[in-house]
Structure formats: structure tokens, C-alpha cells
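With one protein chain withheld, the remaining protein chains of the complex are depicted in position.
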Amino acid sequence: MVELVLFVLAAAVTLGGALGVIIARNPVHAALHLVAVLVAVAVFFVMQQAPLLAAVQVIVYASAVVVLFLFVIMLLGIDRRESLTEPLRHQRPLAIAVAVALTIEVAVLAGHTWTTGARTQQGTLSGGAVEVLAENVFTRYLWPFEVLAVLLVVAVVGGVTLARHSGEPAGADDLGEGRAAPEPGEVPGP
Amino acid sequence: MNARDVLDLAWLIPVLPLAGAALLFCFGRRLGEPAAGWVATGALAGAFALSVACLVALVGLEGPERSHLVRGHDWIGIGGFRSGVGFLVDPLSITWALLVTGVGSLIHLYAVGYMHGDARYGRFFATFNLFAAAMLVLVLADNFLLAFVGWEGVGLCSYLLIGHWSERPRAATAGVKAFVTNRVGDAGFLVAMFLIFGALGSLDYAVMREGAAQLPAETATAVALALFLACMGKSAQILLHLWLPDAMEGPTPVSALIHAATMVTAGVYLVCRAHPFFDRHAAAGDVVALVGALTALLAGTAALVQVDVKRVLAYSTISQLGYMFLAAGVGAYAAAVFFVVVHALYKAALFLGAGTVIHATGDTQDLRLMGGLRRYLPLTAAGFVASWLALVGVPPLSGFWAKDEVLAKALFAGEPLVFGIGLAAVFTTGLYLTREALLVFFGNERFRRPAGVPAPAHDPTVSPTVDYGTPPGPPPLDGDPHEPGPVMTLPVLVLGVGAVVGGLLNLPFRRLEVLTHWLEPAFEGVEEITAPSFAAAAAVSVVSVTVAALALALAWRLYRRGLPEVSVDPLDVRLGPLGRCFGHAWYYDEAVTAFVGGPARRAAERLDRAVDAGGIDRAVGAVAAGVVRAGAAMRALQSGFLRRYALGVLAGTVALLGYAILRAGAG
Amino acid sequence: MRVTDTWYLVVGALLFSVGAAGVLLRRNVLVILMCIELMLNAANLSFVTFARRLDDVTGQVAVFFVLVVAAAEVAVGLAIVVAIFRQRRRGATADDVSLLRG
Partner (left out) sequence: MSDFPVLSALIAVPFLGAAATLWVPEQRAEAARAVGYLTTTLTLGLAGLLVWDFRAGVGGFQFVEEHRLSSTLGVSWIVGVDGYSVFLVAVTALLFLLGLVASETVTDRAKAYTFWFLLLEGTIIGVFCSLDLISFFVFWELMLVPMWFLIAGWGSAARRYAAMKFFLYTATGSAFLLAAILALGFLHRADVGELTFDLRALAAWDGPPPGTARWLFAGFMVAFAVKAPIWPLHTWLPDVHTEAPTAGSVILAGVIIKMGTYGILRFCFDLFPGAAVDAAPIMLTLAVVGILYGSVVAAMQRDAKRVIAYSSVAHMGFVVLGLFSLTVIGVGGATFTMLSHPLTTGSLFLVIGMLYERRHSRLIDDFGGVATVAPLLTGAFLVATFAGIGLPGLSGFVGEFLSLLGAFLAHRWWGVAATAGVILAAVSMLWMVRRMFGGPPRGPVASFTDLSWREAATVVPLLALSLFLGVHPRPVLQRIEPTAARTIERLTERTGRRPPAADRARAHHRPAAAGRVPAVGHGDRR
């Protein structure tokens, strides 16, 4: 019974947060809704016996990533209300139609044996989830793990070069130092 | 060396002039002025000697044996078609060979003098010899294909020789006109050969002689008519005759040899050689006879009022050729051959005479500017007069016997219409040739240039030909005309003598018909046309002689004193509008030229523009434009907007899932 | 009434759809990035659900990797966004970046 209540709560937070992300005029509000969604999903992970993932989710995602988002929003100074006008013709109705169609299709398929071949039934992971997870990551999937390491390095290097070199002459290492303080929202361009 | 050994050398007859031609093509320029001429004349004289030897050898054999085949190597052979190079020496072919080499040698001799000072002397004689070789190949071939080689070879040489003075635009055009008109005939020859091969399986004369009898009537008639189309082209019969008058642009020896004595008679040879196709089926024979008769009359009328000395002779040749086909058409092949031989003699003499006259009066060809030349060119005049009287048919000269036999055979073969037309043509012949002879050699001297008038500058690109209707130019000569050297006068005299005695070949009395008897083995299976009685034959002769005499008298009365008024031609005046119609040769040439130059040319140009540029290219262009438009339409998809692409991706996913559902649903 | 896996999957699907719609609807690049995060989480949710049902830890390993990749992706994404905004004045949106127009 507790599980049902918890599930409903988490589901409500998840979907509400998601809708909030796409509806919020102010990107900051969107970011906060995103945090809510991420935490709710972490809860789901816990209910699905994936405690480590929940932890990682919360640590990596909910905090680091969203903070990064907020940081960039503040940096770019676009933390204010936006108009939700839609210049592309037919974009909005089409988008909604596609999303709805997608949901329906997944629902239909989910109810069908076609996708997994196995009927829905209960089952618990044998043993502690973390040990099994760790064992797998460092044995069978070691190679992908190493590739991921490389990926992260690339991401870091990419992030740095992209953010720094675009338009900035070498040497000016930070934003707008030595010039008149940029008026709010103004990004010192070349 | 018995008869057969001599006859085995027959293949040398065409090879000698061919070798001469090859030699002159390579070294003609180096040999230079007279040497090249003598080499060519010598080569042809050698061929003449060999022909005579073959004649003697053939005479040595009895009647049916008089045929000899020299088999060369195979030429074209693939699938069921086999053809080789072989020379058939029989009375018919050796008669022509003698004619070509004999008259040819005399004309070559004449040309040595006539072509004096010509820039391309060597090349002229090379082509002249090549012509003789091609003509000999044509007459000595043992199958139709090899004959066709000779047939087109003479056409080529005629094209080259007409266009010898290529700097003259008229000569170049006349050359093309001659070759193309002959090509129309050659297409007929090709179709005939296809028909023969399709029916008999081979183009050899031997196979034709055996197989032609069993052929169904309409195939034989088709072959005959196709062959006759070829003859009409080559022998300038009506409808395809328009090239011969223009061929006079070539040097006079060319006109004499090719366009009077030999090449134009190739058509008659072909009809005689292919007589199995003609004689058994009335239709073909009638066509040939009728076309021949009409040609004789119409060409005769056209010659009446011409003012160019060579033009008159050109139309006269067309007319006389008409007679030959008239004879062949009614089945009197021997009479046709006799007419060919005799005509070659006196027509060559007339042309050579005309050549001498042209040279003597400062290269003018206008009859109205000559007159009274007999006092200055006595020998040439003698040869010319003899030939004139022979051609008109004054007994006892050769022309009388030949023409009389043709008309007689036509009447007794039951073709009165053709006989009537032929008789009318006799009148025109008498009229136009007497007019020419009187205007040139008799009457008042109209060639002297008055003292004050300066000599016109000699422009090599202007051709001396004078069309009907052009006013006479200034008199050309200031000195006296003088007789050229023996090289030019001897041939005219010899041919003149030939014209006089030529009749002996075939006098119409039982044992004296030498030529008919001689040709009999070649025309085996042709039923003889005999006069019902001696009196009937004599009556025909009397009628034809009186007609000729009337014409002669009329011309004598009109032109006895030459032309008192240079630009007034008494006959032309009397004929009035009819004279103009005759002068323009019934406006046939102008009509064809107008058609080819006008509507045909415009149609071809429209065809080129409409189909190629307009049709196909525009269609291809349309396709290309279509592709470009489609491309432009696709470009809109690449809008550059990120969210459009995202929409596309998701729409794709939805579609795939939908398909999965369908398959799963159905599956 | 017990909570069965299907519910999780339904929530996952809904979450994914909302994320997808968000990507299509919003013009603000950052919001688009956030929506992508939503879609990724939806996927993770399904992974975990199936890991539990099929009693196979691979699902969780996959989620682990997805997380890492997502993090890297956000880092680079934001770097690009910064680069773009550095070029343009304020208020640049996803639609301005259409140089690749055909």
C-alpha cells in the first residue's frame, strides 16, 4: 500500500515537473522543475531496487548538471520571461500530435507481447544490487567503461575550447574584464 | 599462241589503261606536258591492239564457241553471296571494248594537242586513262557486281573530268550534278542486283542466261525496270538527262569520249547484256522503247535553237541515245549495237571538230560568232561535214543504214507509235545539225573583232558556255583562225572516214549483215524481226530519207548565208514562244533546280531545326528542367531549423512504431 | 492493487513524450537541452524497470553509462550554447542557427 502511494506521488511529481519544464516561461523555473523530475526518477530507481543508480542520479544529475544549467542561464543573462510565440508554421500542432501519437503507440505496444516476449511478472534482483552492478561494470563491460572515460575527457576539452575560443582573441581570458561593466544581459561580443 | 591463249590475255585490256592511270597519278606532274599524254595514249592504244587480237581470236572460233571466260580471284564472299573478278570476252563485250579503245585512243591523241598548256596536264590524262579502264571493266565484266564497279567508276571519272577546271564554279556544280543524277540510276542498279541475287542466287551472267527464263514475269519486269532506271541515269534519258548538257563544262575531249561515244552508251550495253530480262516480257520492252523515242524527239527539239556549239551536240547525243533504246526496247538489239558503233564514230568526230573550232576562234563556243570557217579549217571541215551528213542520215553514209534499220525494226516489230515519234525525231535531227554545220563552216564570217574593240581580259573562272537567251558577246578573234597540228586534225579525219564507211558493218541485205550475224551468239534466244518483204523495207528507207532531205532543205534555206544579223536567229524567230520552250529544254532543268533549291531545301532546313534542335534537344532540355525543379522543391526540406529536423526524427519514429504495430497486429 | 512494472513503463513513456514535445515546442536552446535530459531519464526509467523484471543487471549498467554520456552531452551542449550566445546579441534562439539551410 505504501508502495502505491509512493508511486503515485513520484509519478505526479515526474509528469508535473516535466510539463513544468516545457511550459515555464522563465528558464530558471524550467531548471527547477527539472530538478523535481530528476529526484522523482531517483525515487523510482530506489523502488526498482537500484539504490546506487538513484544515488548517482541525485549526485550527478539532480545537482551537478542542473547547477551547470543554472550557471549558464545566469551567465548568458537570459533568466527572464520569454515570449512563447512560435515562428515556425505548423510546428506547435504537429509537435503535439507527434507526442500524443508516440504515447499511444508505446502504450499499445507495452500491452503487447511483441516487444519483450515476456509477460509482466514480479521478480527481485538476486543479491545486493550494488555488488552485482559493480562486478558487471568492471568485468564484462570494462571496455565500454574505459571508452566512457575517454568520452568524458573529450567532453571536457571540447567544453573548454568551445567556450573560450569562440570570438575571443587569445589572451583575454575571462569575460569582459578591463572593459566597462556590461549592462545586465549584455554579452561582450567581438 | 592459239585462239584461247590470246583470249586468256583479255584481262590485260582493262589493266593496261589502269596501269597508265596509276603511273600518271604518281608521276604525272614530273612527266609534264606531252609525255604524260603520249603515255596515256600509248596505254590505250595497247589495249586497242589487244582488243583487235582478241577479235581475231574470236573470229577464229565457230559461232557457238565464241565466248571466253578469264576467272580472276574471289572479291566479296560471305554467307550465300559469292562474287569474283572475271572477264567475259564475247562478241558483245569485244565490240564495246574495240569501240572504247579505238575511239578512245583517237580522242586521247586529240587531247594531247587540245590540252596544251593546261596546268593539270598530267592529272587530266591520269583520269582519262582511269575512265577508259573503268569503262573496259564495265563492258568486260562477267557479273553484274563487277559491272557495277565499272559503272560507278566511269561516273566518278566523269565527275572528276567535268570538274577538271575546278576553279570554274559552273564546272564544279556540273560535276556534282552529273554524279548525283548518275547515283539515282545507280540506286536502281543496286536494287536490280538485289532482286537478281534474291531470285537467282548469283550475279553471274552465266547463271542469268540459264535462270532468267524460269523467273516469274513480275520479278523479271521489276529487274528490267530497275536496270533501265540505271540506264536512264547513265545514258541521260528523259527525266534524268539534265546532267548531260551541263557536262559540257568539261574539256571537249572529255565531252567527246565520255559524253558522246562511250560512257553514255553503257546503258545500251547493260540492256543488251541483260536482254533475257527484257525480251520475254512486253511491258519492260515497251517502256524502254517509248522512253527512248520520247527522248529522241524532245532532245531533238531542244537542240534546234541552242547557241552553244557543244550544247547542240549534247542534246543531239541524248536524242541519238533515244534511238538506241528505241531499238533495244523493240527487241532489235543488234540494230541498237550497230547504231551505237556508228554513232560513236561520227559523234566523236563532231565533238573533236567542235573542239578545234573552239580553239581556232579564241575559245568562244557561241555559234553566232563563227561562220565561214571552212576556208581556214579545211581538214576539220571535211571531217565535220562527213559526220554531219552521216548523222542526218544521208545515204550511203553509215548514219542512214543505222537509223533506217532501227526505224524499220521498230515498224516491223509492230510498234507504229514509236516508229512515228522516231520519224519526227529524224526531222529535228536534220534541222539542228544542218543549222550548226552551216553556222560554223558556211555563211558569213562573224568572228572577226573590229579594229577598235579591245580583247576582253581572259578570266579563268568564267566558263565559256553560252546559255540559250544570252545575247552574243563581242567577236573574239582579231587574226585568222588556223588549222591546228596533225595531232588534232588526224583523229577528226579518221573518224570522219569511219562515219562514211561505217555502214559496211551491217548493210541490210541477207549476207551483208555482218554485225548482226557477229552478235548472234550473244543474243541467243531473241526472235529475229524480219521485214515482211524487201519492198516494205525499201519503202521505210525512202520515207526516212525524204524526211531527212526536207529537214536539210529547210535548214539550208534558213542558214545558207549564215546570220546576216548576229543576234537574230531565223529559226528561233519563226518558232516564237515554242523556240524559247525548246531553248530552255522544256524548262525541265529549271523546274528541278527550282524544286531542289527551293522547297526541298527549305523542308530539309525545317527538318533539321524542327526535329533535332526543336524536337529531341528540347525534349531532353525539358527533362533536365524537370529534374532541376524537383530538386528545388526538395530544398525546402532542408530549412536549417533544428526543431524542424527534430520534428522529422520524431515523426519518423512514430511512423516506424505505427508500422511495427501493423505488422505485430497482423502478425 | 499492486504497482506493476507496466505502470512504470507508462510513466516512462509519458515522460518521454513530454520531453519530445518540449524539444519541438520550445525555442530556447537551454530548455531544449533540459527536455533532452527528460527523454534520457525516461529511457533510464524503462531500463531499470526491465532490469528488475528480467532479473538482469545489464539494464542498470546501461543506465549507468547513459548517465555518464548524458553528463558529457550536457557539458558540450552548454559549451556550444555559450559559443553561440557569444556571437549573437541577447535572445538568440534555436532558430537563428540555420546556416546549414539548403
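Letters A, B and C mark the chains as written, and numbering starts fresh at 1 in each.
Assume contacts are C-beta pairs under 8 Å (C-beta built on N, C-alpha and C of every residue); 3 or more make two chains touch, one makes a residue touch a chain.
Note that the structure is a prediction, hence the values are computed from the model and not measured.
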| item | value |
| --- | --- |
| Neighbouring displayed chains - absent chain, whole complex | B |
| Chain not shown: contacting residue from B:A187, B:L239 or B:L575 | B:A187 |
| Among B:L417, B:I616 or B:L656, the residue in touch with the chain that has been omitted | B:I616 |
| Identified contact with the non-displayed chain, of B:A19, B:A172 or B:A651 | B:A172 |
| Contact set of chain B toward the excluded chain (per top definition) | 4, 7-8, 63-65, 67-71, 73-84, 90, 120, 123, 145, 148-149, 152-153, 156, 159, 163, 166-169, 171-173, 175-176, 179-180, 183-184, 186-187, 190-191, 193-194, 197-198, 201-202, 204, 206, 460-461, 521, 524, 601, 604-605, 607-608, 611-612, 616-617, 620 |
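Assume only the chains that are shown with their structure count from here on.
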| item | value |
| --- | --- |
| Separation of chain A from chain C, taking each centre as the mean of its C-alpha atoms, in whole Å | 5 |
| Rounded Å distance, chain B centre to chain C centre (Cα mean) | 98 |
| Residue numbers of chain A (touch at least two other chains) | 88, 91, 94-95, 98-99, 102, 106 |
| Multi-partner residues of chain B (each touching 2 or more other chains) | 641, 643, 647, 650 |
| Touching residues (chain side chain B, partner chain C) in the complex | 635-643, 646-647, 650 |
| Contacting residues of chain A [partner chain C, same complex] | 3-4, 7, 11, 14-15, 18-19, 21-22, 24, 27, 30-31, 34, 37-38, 41, 44-45, 47-50, 52-53, 56-57, 60-61, 64-65, 68-69, 72-73, 75-78, 82, 86-88, 91-92, 94-96, 98-100, 102-103, 106-107, 110-111, 116, 118, 120-121, 123-126, 129, 132-133, 136-137, 141, 144, 148, 151-152, 154-156, 158-163, 166-168, 185-187, 189-190 |
| Interface residues, chain C side, partner chain A - complex | 1-11, 13-22, 24-28, 30-31, 33-35, 37-38, 41, 44-45, 48-55, 57-58, 60-61, 63-65, 67-76, 78-83, 85-91, 95 |
